[in-house]
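This report refers to the structure that appears directly beneath it.
Removed from the display is one protein chain of the complex; every other protein chain stays in position.
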Amino acid sequence: MDFWFSPQEDNFRQEVRSFFDEERRNGAYQPANYTFMESYSPRLTRRLVDKGWVGLAWPQEYGGAGRSFVDQLIFTEEVMMAGAPVGCHWLAERQVGPAIIASGTPQQKQTFLPPILKGELTLCMCLAEPEAGSDLACLQTQAREVDGNFVVNGQKTLIMGADKAHYAFVLVRTGAADSRHKGLSALLVDLKSPGITIRPLFSASGGRSFNDVFFDNVKIPLENLLGEKNGGWMIATQQLSLDRSSIELVAICERVLHDLVVEYIGGVREGLVGDMVVRHRLAEIAIEIEVARWLSYRVAWMQSRGVIPENETSMAKVFGSELTQRLANEGMRMLGLLGQLCEGSKLAPVRGWLENWYISTLGRTIGSGTSEIQRNIMAQRGLGMPR
Amino acid sequence: MDFWFSPQEDNFRQEVRSFFDEERRNGAYQPANYTFMESYSPRLTRRLVDKGWVGLAWPQEYGGAGRSFVDQLIFTEEVMMAGAPVGCHWLAERQVGPAIIASGTPQQKQTFLPPILKGELTLCMCLAEPEAGSDLACLQTQAREVDGNFVVNGQKTLIMGADKAHYAFVLVRTGAADSRHKGLSALLVDLKSPGITIRPLFSASGGRSFNDVFFDNVKIPLENLLGEKNGGWMIATQQLSLDRSSIELVAICERVLHDLVVEYIGGVREGLVGDMVVRHRLAEIAIEIEVARWLSYRVAWMQSRGVIPENETSMAKVFGSELTQRLANEGMRMLGLLGQLCEGSKLAPVRGWLENWYISTLGRTIGSGTSEIQRNIMAQRGLGMPR
Amino acid sequence: MDFQFTPEQVKFRQEVRDFLKKEQPKDFHWPWWFEGVLGNDEMWAISKQMARKMGAKGWLSLTWPKEYGGLEKGHIELLIFTEEIAYHRAPGVDIFGIKMLSPVLLAFGNDEQKKKYLPPIGRGEMFWAQGFSEPNAGSDLASLQTRAIEQDSFYLVNGQKVWTTGAHRADAIFFLARTDTQVAKHKGISFFLVDAQTPGIEVRPLINLTGSHSFNEIFFENVKVPKENLVGGKNNGWLMATALLNFERSGIGYVGACRRNLEEIVALTRNNKALAGNPVFTHKLGELAAEIEVGRWLGYRIAWMQSKKMNVDAQASMAKVFATELMHRIDNTGMQVAGLYGQLAEGDKRVPLGGRLGESYMSNLGRTIAAGASEIQRNIIAQRGLGLPRD
Partner (left out) sequence: MDFQFTPEQVKFRQEVRDFLKKEQPKDFHWPWWFEGVLGNDEMWAISKQMARKMGAKGWLSLTWPKEYGGLEKGHIELLIFTEEIAYHRAPGVDIFGIKMLSPVLLAFGNDEQKKKYLPPIGRGEMFWAQGFSEPNAGSDLASLQTRAIEQDSFYLVNGQKVWTTGAHRADAIFFLARTDTQVAKHKGISFFLVDAQTPGIEVRPLINLTGSHSFNEIFFENVKVPKENLVGGKNNGWLMATALLNFERSGIGYVGACRRNLEEIVALTRNNKALAGNPVFTHKLGELAAEIEVGRWLGYRIAWMQSKKMNVDAQASMAKVFATELMHRIDNTGMQVAGLYGQLAEGDKRVPLGGRLGESYMSNLGRTIAAGASEIQRNIIAQRGLGLPRD
């Protein structure tokens, strides 16, 4: 029994941490802000490929390192704490790649997996739409089969990183207009295809990380269909995540708390050090991070033993995502007036990152009522309450 | 415009306050605990009758003083702050009397109203039942019409003050077993009637204020039916309260806060005076009392102008009742270990009253989901949300 | 007890509404927090225009004595005006000149100062900035370091201010400077007025998180401030900076803004079947509506108490804590209704309610209910409302 990491696991963590420390010291990367998916450093991605850390938990038969989910969890924690800019390969490695491994044709595997593992293929996820919001069952972007191609028409919105990606995972409607989740298909789309237009969107905090993506009679070869036709729902809801522990939410919270305690209170606002109310709030957040952490660890541990977690993933997701909101709220309260300054201002504490994160965390639990669905799962599967 | 009390109203408050101050100084009464309905002082009740303060807002044609609802609100606030034991006449004056005025026969008015106004008729409310809890639509106590009488069989439970009352307002089923709220009637029952047995119940905090009341073939004359046969639901839900402001909840909170600040923190536990966390919690409660207070004032003011409040009463009730719970919680936290001592212990702070109240406040929002119903009213009538 | 306004007051409210309907540019939503307007040339121009029109009505000097251009109205009228302005998101009231400086001048200024400064402020022709905060003073205002050394006919000022909202728009600045270094720190401070164009004053922008320019740093380098610009006597500045003056303290502006925001959110919700049918959500809206009613009453009562010359310290703190935290709850609820698009910036055509919710959500939490701010108010409540000793 070992209620923590094994010496081998600790060594691995140390190795990863030292690597990032040194890279940062060498100026090889600048720490990314808390909405880390916006970050982008081909150079760092290449370094991680060289270390064999892209595809860490992928099966060896597909060129991955075949390491355990616990190792991957450790790696994710360290990436977040280091503020490493991993946006170049993250969605490809963590979300789309696993879906291709699970559902792709031999041809697709051969085409897409090697460049993903080399960090050379940047992907983005095209799910949300103006009318449907994040309710996938209402998606309207249409793909008709015409002469050996899908012809795609429609609009995706709030797409992070579309301006930098090579390919997109696009969920389209191939069934009837009212087929809801039964008429969706997943396409792998080359973003250089004629008819695609990408336009930036600006977020309330001034960041430019979202895009609109317009499809105007875009021809996508039939062989770029991922999985079955009309089988996109299953891929989008079940296969788009290899690692379901939500550890990235916990780890980013840990980084934010660290920055608040060390940089802000330990530096800019020493006066808050003795403020009992602030101290207790910080302690409360520390407890909640421990709580969320364990829920994540449990999922990774179950996965590493080949057990498929059920309501355990719901618990990790609900706690982790709601914790990000609480922490962002508390953080903004502590920053006070200083929190009104933008990234880059010399007076902005914690480099002005908190504000951007504050508004983005709200997206994690709203929309399709994600938290509510997770809570239903917890009550029904966990406690046997009636549906 | 006058966003507070008029000089006349202020004078009346002062008169009431001086009266209670003097009574207490004279040893005419001992302050009651926070669950004040358990208190019982025929002597004080007689004094209030002499002052003309029992039936203060009753119409003059029924022997009341015909004063405004604002005066009644002022009086109620002062009664609560004084901790006056008013259990002798409170339910009769505030709940059952108004229902008799609204629905009683001339004979019933003549029989019951004068002794109520003289403080000589103590009443209790027999609503809850073992199987039905507080869901009135499920009541099972049955009354059959036999030879000019209702014959009542069944059991009521959790009846406060039944051991000291002369009469009871009893809600019984006169319709079919499945008639739900359409088959209920209200009876005025002499508790000395043969076949009635009253047994005390002990609450978790050790108090003895509840009773079981058993009816075994109890004969009640037909003329003791209040209102229409099968019309009991309307009486129980609409007429059992003349003053719908919930001000008694607010005023009792004010008394508890006062005792905590002055007696406990100002006396027993001076160390808490400088505790920022405690100070802020107290300030928070003070704000919430102001909030609840206004919601109550508004109802009384509307009533005094002859306007019938709708969702305003729901707001006052939800805020007031939930505030009692929060305050009881905060108070118990502040008392700490000292809160484990019982009423009467020399070390028990604030005379050990908080514990009893702590457990009783829970009853105000549970059971039939009262708070939830009130919230529905607020959302539907107040904001026009769909049912 | 009578929770109604007099017929005259009701009429005045209607007059303000009619004016705003006529004069406020259509679809113009002034950010409830003053600064939003300062980074935008067009908004600033509209704001100045509206200020003149309101000034012409006498509404910017509602409570002032007639000799300085005032209408000599009471606190209740001021409350009504403030509530309507906030609810309608109308521009034109310069909080620095109208709300902060003019009560100081009325109470401490000499007659010459009153005659010189009050009329143009009241006409909506002169705009001010407040130079209090300094980079090294943190939250301890009294330790400010800007020096003003008395010379023949002027004070020579050197130092730096920070967080100066709107300094780049202001015609003049009122500020605190140290005039005596030999006494306890709050005893050596004086209160000055200075024309923003005076040589030696440099204003540098601080860009806020929405990319807009409302905060500034001000550098004073050998600035000569005429002696007649000293208000309230040398070394008396601390008194003026901290005196709880007889201004409008009801917090009704927050409540008016809350009310408008919630009305818009309720309308949004009615169009969203899933949310409108979800009791968890509609119950929350119902409670917020009730709380707004409470906030209004707290505000009305404070204005009424002030009109009776009663002390309102504890009540004003309660009203402020309550209203600012209420606004955060409302905005948060609104952001949930707005969904993912709520994250988009003001101006994007798809962001609900023109992105005003997001703007308010972003700025409210840190600015008005920050750890310090609400907690200081709670401490005032504990002391003055509950009678606990100073901590």
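Per-chain numbering from 1; labels A, B and C assigned in written order.
Here is the rule we go by: contacts are C-beta pairs under 8 Å (C-beta built on N, C-alpha and C of every residue); 3 or more make two chains touch, one makes a residue touch a chain.
These numbers come from a predicted model, not from an experiment.
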#### Entry: Residue, one of A:I101, A:A162, A:L201 or A:L295, that touches the chain absent here
A:L295
### Query
Which of these touches the unseen chain: A:A137, A:L222 or A:M276?
A:M276
### Query
Which is it among B:A102, B:V262 or B:M332 that touches the chain not included here?
B:M332
### Message
From the list B:L272, B:I289 or B:V350, pick the residue that touches the absent chain.
### Response
B:L272
### Query
Which of B:M37, B:A102, B:L201 or B:V262 sits in contact with the chain that's absent?
B:L201
### Query
Can you list where chain A touches the absent chain?
1-6, 9, 70, 257, 261-262, 265, 273-274, 276, 279-280, 282-284, 286-287, 290-291, 294-295, 297-298, 300-301, 304, 311, 315, 318-319, 372, 375-376, 378-380, 382-386
### Sites on chain B contacted by the missing partner chain, in the whole complex
128, 130, 133-134, 157-158, 201-206, 210, 269, 271-272, 275, 277-278, 281, 329, 332-345, 347, 352, 355-356, 358-360, 362-363, 366-367, 369
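To be clear about the criterion, only the chains that are shown with their structure count from here on.
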#### Entry: Length of the line joining the C-alpha centres of chain A and chain C, rounded to whole Å
41
#### Entry: Centre-of-Cα separation between chain B and chain A, whole angstrom
55
### Message
Based only on mean CA positions, could you tell me how far chain B sits from chain C in angstrom?
### Response
44
### Task
Among the residues of chain A, pick out those that touch two or more other chains and give their numbers.
275, 277
## Note on the structure
Listed in rising order, chain C residues that touch 2 or more other chains are 375
